[in-house]
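One protein chain omitted, others in place.
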Amino acid sequence: MQRNFNKPLVVKIEKIIEETPTVRTLVFSDEVFANVLPGQFAMVWIPGVNELPMSVMISLEKGKGALTVRKHGVASTSLYNFKVGDYIGMRGPYGNSFTIKQGKLLLVGGGTGLVPLMRLLTFLKKTDEVIVLIGAKTKEEVFFEKLANQLLEHNKHEIIVVTEDGTYGKSGLVTDEMENLLSEKKFDAVYTCGPEKMMHKVVQLAHAKKFHVQASLERMMKCGMGICGSCCADEVLVCRDGTVFDGDYLLSNKEFGYTHRNKAGILENY
Amino acid sequence: MQRNFNKPLVVKIEKIIEETPTVRTLVFSDEVFANVLPGQFAMVWIPGVNELPMSVMISLEKGKGALTVRKHGVASTSLYNFKVGDYIGMRGPYGNSFTIKQGKLLLVGGGTGLVPLMRLLTFLKKTDEVIVLIGAKTKEEVFFEKLANQLLEHNKHEIIVVTEDGTYGKSGLVTDEMENLLSEKKFDAVYTCGPEKMMHKVVQLAHAKKFHVQASLERMMKCGMGICGSCCADEVLVCRDGTVFDGDYLLSNKEFGYTHRNKAGILENY
Amino acid sequence: MKPDISTKVGQIELERPTMLASGILGISLEVFARLYKDGAGALVTKSLSKEPWDGYPNPTIVGVKSGYLNAVGLSNPGAPYFAKMIESNTTVPIIVSLVGSLEEDFVFMIKQFENVKILGYELNLSCPHVEKVGLDVGDDPDLVKKIVKSVKSHSKVPVIAKVGLGSSDYLETVSAACESGIDGITAINTIRAMGIDVETTRPLLSNKIGGLSGSAIKPIAVRCVYEISSKFDIPIIGCGGVSDWEDAVEFILAGASAVQIGSAIGEKWTGIFSEINNGISKYMEKKGISKINEMIGIAKKF
Partner (left out) sequence: MKPDISTKVGQIELERPTMLASGILGISLEVFARLYKDGAGALVTKSLSKEPWDGYPNPTIVGVKSGYLNAVGLSNPGAPYFAKMIESNTTVPIIVSLVGSLEEDFVFMIKQFENVKILGYELNLSCPHVEKVGLDVGDDPDLVKKIVKSVKSHSKVPVIAKVGLGSSDYLETVSAACESGIDGITAINTIRAMGIDVETTRPLLSNKIGGLSGSAIKPIAVRCVYEISSKFDIPIIGCGGVSDWEDAVEFILAGASAVQIGSAIGEKWTGIFSEINNGISKYMEKKGISKINEMIGIAKKF
């Protein structure tokens, strides 16, 4: 029988990786979710609690997919507290993906926005030269630095961590560091995922230099498949037209960087 | 989009061939019905009138299917009177098919029972030696003799017509002629389709000689796809388990040759 | 240990939880015997009336995108003929489906089966495409009460009512049947529906309106089983769109003690019963469930 991608596939959590005191990666087995495109997400059913959109994380083991969840509100905290052997449901994968360019690449991520960027790294050519900028508030919130190094071991690469309080790596905003980089280097492509204000700045900076830039957006999502309308941002539906958009387009989108809609559909400022 | 074989495909009648004063062949275009297996049938929708099971007739033109209809009751007479340009609906194809053997083959048909046998001829190897026995009441009811000759022009073959009143070909019952043949000849396979009493005799004769024999049955049909039960004959559903059955099996079937069910499901004698 | 997939619908004991739905392949004892051998736990006959009915002219059944439309028109050989046909049966578990308009019709039919071995009756209060019977009865709770009471007082075997979605609240039909002593409820029958051919601009069925069955109606049927089992303390047989073991389990979790299979036989043929039985058995094994009744209705606890 054909798999119905719009019905949750219930999987068992097989392994849990502690990334930071508030972030965990939950690993499960499934061929489809093991092999999604960078930028694709799932609607993750937390039985009895809620269902949340989540980027599909890579696993270093074959045939396995993962989720990297930061504990935040009720739903994500409940998922964060799931144990090995617990069941979650996965609908999807949904959404488009980053367009993979070759050459000198810059990736700028913050928090769980790093998830699609880690998968992007698995799609690169050995000849690509890669810089990954990781932004975090403070030292203990930094994660995926080691993983990024591992994924890029055969590439010429640099991982630059920037913490707002300077407790680790460089000090300041990740976008400040990006500005420094752009003053001396050229890139064939810039990819970003993280807080929207950050992405907005990244897109503006890259666009000013005429670099190809793409960002993966988040919006309130209910269906994930282009039916309910809750994820609209200006005239696009983020779940279906995105989540990845070209920077050029985004700068013409009235909402990008400024507003998003809440559960009732009311515009709120970022 | 995938074709739903259980919903009528409405086709236009493109050509009408007069076979006898009471039998016509209606030709239409459709790749699927042009290429069914010998023995397969369609549920033919006569809009506003009824829907009847009908063997799918061959056409000598590529990409075309046909129906050969004898005018009988209200429904078949209405179909018989259809004109070029009229629409009919075709559901299916349904049912299994004759198992095609090689060597010396005997085909015994009567009336529109010849339809699946004509298609069977198109599946033969050039090395097959074929005898076709065509039974009819009287001369003007004989049809497909020329067609059979044409289809077999590259085979060693013989077409023997038998009329009950002796107005054409041999005189008597087609099964009497078959008995004569069997007294001198051996066959690798015997195929029959026509009135059930005739088929019953054919199967008995061939079975007695231990020849491989198959018959294609008719029963009251409503769904044609194994749902409604109206076509049952003993424990088999003719539309789905058949319409073609092995002679060995048929001789163990309580109803074959004796009874069939009417529209209400009541057993009636042949 | 292999799980036990036998089940009970009230007093009716079934070796296996998958039954043949009424009207599907159900007109001869020989076919019933075959399907029983193929894994069906019980066989429900075509709905029988007092007298033989020819049903509507063809087309009576067509496929649509998500299932089937039918308006067979309850063709059947009549209860007296049918009773005679199955009187020799001693081994095949048969449930006789009855359809009619009046108390007397049902009482007459039950008389025919007095000396025939059957598991029980299913009253068709839900056929959506024949006037004065089926849903026309089911939509009238007072008539339902009268009929159920009569049938119960004349029948020596359990009596189930088959309900469907008509033009009134089907839960009132269930309520009326329960009050009157019914032994179980089958839910649901086909749902009034139609299709039109765009080429000829004609309705596809000769009766124009028929009933929708198959996968299309499964979520509606599961909802009904869940609602009935949440509101009434009555054994339920789930019916509508069961086509694999997961569907069957879904109905059981919603509150059904057994399921009936109809349209899906048209796709998977007679092997479907053992396919589903095996699937249920494997599921139970994996989940550590030893008997069907441990799973009945457990989705209601959430």
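Here the chain labels run A, B and C in written order, and each chain numbers its own residues starting at 1.
Here is the rule we use: a residue touches a chain if its C-beta (ideal position, glycine included) is under 8 Å from a C-beta of that chain, and two chains touch if they have at least 3 such contacts.
The structure displayed is predicted, hence computed values, not measured ones.
**Student:** Pick from C:Ile12, C:Ala79, C:Val133 or C:Ile191: which residue touches the chain that isn't shown?
**Tutor:** The single option touching the absent chain is C:Ile191.
**Student:** Touch as defined at the start, partner being the missing chain; which of A:Met198, A:Leu237 or A:Leu250 qualifies?
**Tutor:** Candidates A:Met198, A:Leu237 or A:Leu250; residue touching the omitted chain: A:Leu237.
**Student:** Out of C:Leu165, C:Ile261 or C:Ile276, which residue would touch the omitted chain in the full complex?
**Tutor:** From the options C:Leu165, C:Ile261 or C:Ile276, the contact with the absent chain belongs to C:Leu165.
**Student:** Can you list, in ascending order, the chain A residues touching the missing chain?
**Tutor:** Per the touch rule, chain A residues meeting the hidden chain are 4-8, 10, 43, 45, 47-52, 87, 89, 91, 222-223, 225-230, 232, 234-235, 237, 240, 254, 261-266.
**Student:** So which bits of chain C touch the chain we can't see?
**Tutor:** Where chain C meets the chain not shown: residues 64-67, 69, 165, 167-171, 191-196, 198, 201-203, 208-209, 212, 214-220, 222-223, 226-227, 241, 243, 246, 249-250, 253-254, 283, 295, 298-299, 302.
The rule is short, and it goes like this: only the chains that are shown with their structure count from here on.
**Student:** By mean C-alpha coordinates, which chain is most distant from chain C?
**Tutor:** The most distant chain relative to chain C turns out to be A.
**Student:** Just how far, in Å, is the C-alpha centre of chain C from the one of chain B?
**Tutor:** A distance of 36 Å separates the two centres.
**Student:** From the mean C-alpha coordinate of chain A to that of chain B, what's the distance rounded to whole Å?
**Tutor:** Taking the mean C-alpha position of each chain, the two centres sit 64 Å apart.
**Student:** Give me the residue numbers in chain A that touch at least two other chains, ranges are fine.
**Tutor:** In chain A, no residue touches two or more other chains.
**Student:** Going by the touch rule set out above, which residues of chain C reach two or more other chains?
**Tutor:** Touching at least two other chains: none.
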